[in-house]
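The other protein chains are all here in position, but one chain of the complex has been omitted.
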Amino acid sequence: MKDMRYIRAASVTEVTDCLKKYGDKAKILAGGQSLVPLLRQRLARPGLLIDISRVADLKFIRKTKNTLKIGALTTHRQLETDPLIREHLPILADMEKQLASVQIRNLGTLGGNLCHADPAGDVAPALMALGAKLKLISATGARTMSVENFFKDFFETAIRPDEVLAEIDIPLLPDLGHAIYIKHSSRGVDTAIIGVGTFILKDHDTDTCKEIRLCVGAVGPVPIRAKNAEAVIRGKVVTGKTIAEAGKKAREEISPVSDLQGSAEYKKELIEVFIQRALKAASSGRRK
Amino acid sequence: MAKNEIIGRPFARVDGRRKACGDAVYGPDIKMPGMLHAKFLASPYPHARIVHVDTEKAEKLSGVKTILTAKDVPQVCWGLMVKDTPVLAGDKARFMGEPLAVVAATKREIAEEAAELIQVEYEELKPVFDPEEALGPGAPLIHEGAEAYACAMPGLIRYGNVCGQTKISGGDPEQGWRESDLIFEDRFSTPVQHHGFIEPHAVTARFDSNGRLEIWTSTQAIFAIRMALGEIMGLPLNRIRVIGTEVGGGFGGKTDITVEHFCALLARMTGKPVKMQLTRSEMMTYTSARHGCVIHLKTGVKKDGKIVTREARLLFDTGGYAGHGPGVAALGANTILGPYRTPHFKIDSLSVYTNKMNFSFMRGPGGVQAGFACESHMDRIARELNLDPLDFRIKNLISDGDTSATGQRMEAVGIQEALNSVAKISNWKQRKKSKNRGWGLCCCQYELVGMTSSALVKLSEDGSLHLVIGAIDHGQGSSTVLAQILAQEMDIPADQIAVTVGDTDTAPYDTGTFGDRVTFNMGNAVIEAARDLKVQLFSGAAAMLESPAENLELVGQMIRDRDNPEKAISLLELAMGSYFFQGGAPMGKSTVLAPFQAYAYEKVEGNPYPATPAHTYACQVVEVSVDRDTGMVRVENIYSCHDAGRMINPLGTEGQIQGGIMMGLGYALWEEVVFDGGRVTNPNLIDYKMPFAINQPKIRIAVTETKTPNGPYGARGVGNPPVLLPAAAIANAIHDAVGVRIRELPLTPERVLFSLKREAANKK
């Protein structure tokens, strides 16, 4: 039988040194909420587990002038309940409430969730809408990448075998900016059939949309932006008419993939409905 | 003096504390020194000839103690109704997930690894997954030579891929069609539902040096397991001891052998205790589940809404082996007319082999499928006749003196009162209709199982009472209810009674815990045993008190002369006297075989369950709202009325109803074991969607009590009907809300949305 070894890392340097040495034979263990069942079902069989859960340097929520910096080991539950998050990025606290169960939120981490890259994950479309950036560290240095570029395929990311995700940087919402995440799932605490993260910024004087991001999860291998739909809204006043048109555009531009939660045909219908709902809620300023 | 009335009182569970403290011992908790762990190798094909099995590589793995394949195990076929099931698949595999080999090893991971190392050469055969296709010409035959199988049930109708067929007729259907003003036809289909008990199947077996088999298993029916093991192992039943552990949920899924025989065979081979615990994925691909079903209904009515005639055809997909399929088909047939007077009818219900796992009993078997079809169909007829669904049903309701589908004379029919009651609590006649919200109504008539129960009541030296039975309490609360019944009979506080669910060595026989039969039938057995004990006590006391035995009564733990109350003796004194001076240890015993009911023998063919000792009744009203854009259905309110005959324990009754409704809600809205070419695509509790606490709608319950003559104090079971109701009630409410009739379960948002779209397209 194949032996699996275990290292409990104490510092980021220790993690990156280990990764440098073992590369893709090693697997990082953060909260374990996605990885442990994979190990159990023998779907993942790494030679080495690097347990990073005790690395204190990866646990923080800090506000800077323009951003919130969140350590990769921040748990879902911390995001849900942290006063800084609630004040500045309520979209994340709201998103977390609909994510899995309290037991899983207690241990599951933001970084672990992103690196697991479940195409139906809730975190990614919300962070994409916020324009978050990820800081990846390796023994040779650090690099930054937008969340949008991070996901490559089903359960696949741009992270290199020698890198660890250390930090998520989220720009603070500008004064007239609104961000929401809405989700459709059969029982309310389920994997998303569709999830839409939305950010919208309106001009104070003209009420036209200055900036918009519409990010759709659970419709394909990776969360994607509905760019044609965004184009309909950008630079215009958001009205029932533009919302309807954006919904149609999104439906045209996205070819969803069937999964266990819903067929491609059904997701297609939902794209239109949920883009519209997201736009309606975000533009009316409701921070859902 | 007033009796210490305990029937109908909320009495706390006798097993509550040990379950709340974590010391109740379930199947997975059994552990023995030197114990081996077992794992089976499952067929990766739904239908394949097994050409060659090579275990050499697996056997070399360190820690592997033995591997058994079809050639190493008894060459018997077993089965509950049709003896069609080999111990391990030998010639061919009939479903994906069927065990071909079993491994025992020192560790579970080693057994798993070894199973993966077994090399099998298969020759794929053409599979069939759809019961309608399986009946067609040229469909692959799943059991060649099925006619040679022995049957445990006489009179089963079998041919081709059909392993059981119930045919029932009444009146003159042809005349019925002629007399009908309007005829309605519908086709319904229902999904496979997983029992979803949280405790996995777990069995531990060992042989002692005398060649006696002891087996610990989480089962609903210790004696049924013993009988099947006797047949498979070739052992007399007195050399098998089946010890039921605490059961972490059964719902019909733990009534039969799952892996008991594997553990027993491996234990015999290795001389060591062997434990096998299934993974959730194995549970969902190998063990049983609720039959998927296709139902065609055709009903003729008069313009005024009187039902004249019905034709029904039900196809139950029973999977690769018959299991209880023929019985489930019969129960479907018995239920398909509902509680409605139907002068003419013709029912044909089949249990059909396909290349899927073996489906079997699950809470309300046959009735759940038939109930959805019948009550959706009834709702449609009411709507198209412009009749209120309640009025239409009332117009056709059966009452005492009518006959059931099989011609059994109905008595203690509780449906009328239940329907009135649910109409009242839901305020049906004044219900408010708003946009995208709707109301649905559903009735249920089902049946319970009788068979044999026996009980032993022991009076100990100190006068305390001990009830010993072989009926497992798998959570429904039977041990508590039976303690109450004994307390009532012996006029003693119920918390002073101890209940022991014994094993097959120590307990008197019971058929098993299923079909709403334990309170009903074992309840009668406990009353009988108590009365038997009292006869003995009165006879002993008569001599001591010098009073005639027939003058004596038992009140407040005293036996006294009715006419001369100062002549009295306490139970304690009497017990002491019996043990040490005269009579010996007092023991009341009983065995009760529920009475067989007459039915229309000549009109019923192939039906293993032609009559029931009591029917069960319930009705439900549901209010839903529908999101037209997403198809999402929200169940806002449920009003449910259930006839308990006589409620023994209101807490237990409510618990059964609330739990059953939620299981029915899951079946209605989300639950489906999804198959893709014979492969289950969602064999886990994440993608198989059972309701959570947040999915609970507001539920209001009412209980009526129409005493049934055969039940203890008039009680009948309440466990099954709650599951029958929600699917049709919700589907009917969706129709009321948004005008679409959905004839296929579950009512997922996707299905509702596309039904709405189709409806809109049709209108254009």
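A and B are the chain letters, set down in written order, and residue numbers restart from 1 in every chain.
The rule is simple: contacts are C-beta pairs under 8 Å (C-beta built on N, C-alpha and C of every residue); 3 or more make two chains touch, one makes a residue touch a chain.
We adopt the following convention: contacts and distances are computed from a predicted model.
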Missing subunit (named according to UniProt) among the choices "YCII-related domain-containing protein", "Aspartyl/glutamyl-tRNA(Asn/Gln) amidotransferase subunit C", "3-isopropylmalate dehydratase large subunit" or "Glyceraldehyde dehydrogenase small chain": "Glyceraldehyde dehydrogenase small chain"
Per the touch definition above, residue among B:279, B:299 or B:748 touching the missing chain: B:279
Hidden-chain contact residue, picked from the options B:142, B:398 or B:690: B:690
Touch criterion as defined above, residue of B:263, B:662, B:702 or B:740 at the omitted chain: B:662
Touching the absent chain when the full complex is considered, from B:477, B:613 or B:749: B:477
Sites on subunit B contacted by the missing partner chain, in the whole complex: 10, 12-13, 15-26, 28-29, 31, 195-200, 246-251, 279-280, 474-477, 651-652, 654-655, 658-663, 684-686, 690, 692-694, 696, 699
Contact set of subunit A toward the excluded chain (per top definition): 1, 3-6, 8, 29, 32-33, 36-37, 39-41, 49, 51, 53, 77, 97, 100-104, 106-107, 188-189
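Going forward, only the chains that are shown with their structure count from here on.
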Touching residues (chain side subunit A, partner subunit B) in the complex: 1, 42, 184, 186-191, 193, 260-263, 265-266, 269-270, 273
Interface residues, subunit B side, partner subunit A - complex: 109-110, 112-113, 629-630, 632, 669-670, 674, 681-682, 686-687, 689, 691-692, 694-695, 748-750, 753-754, 757
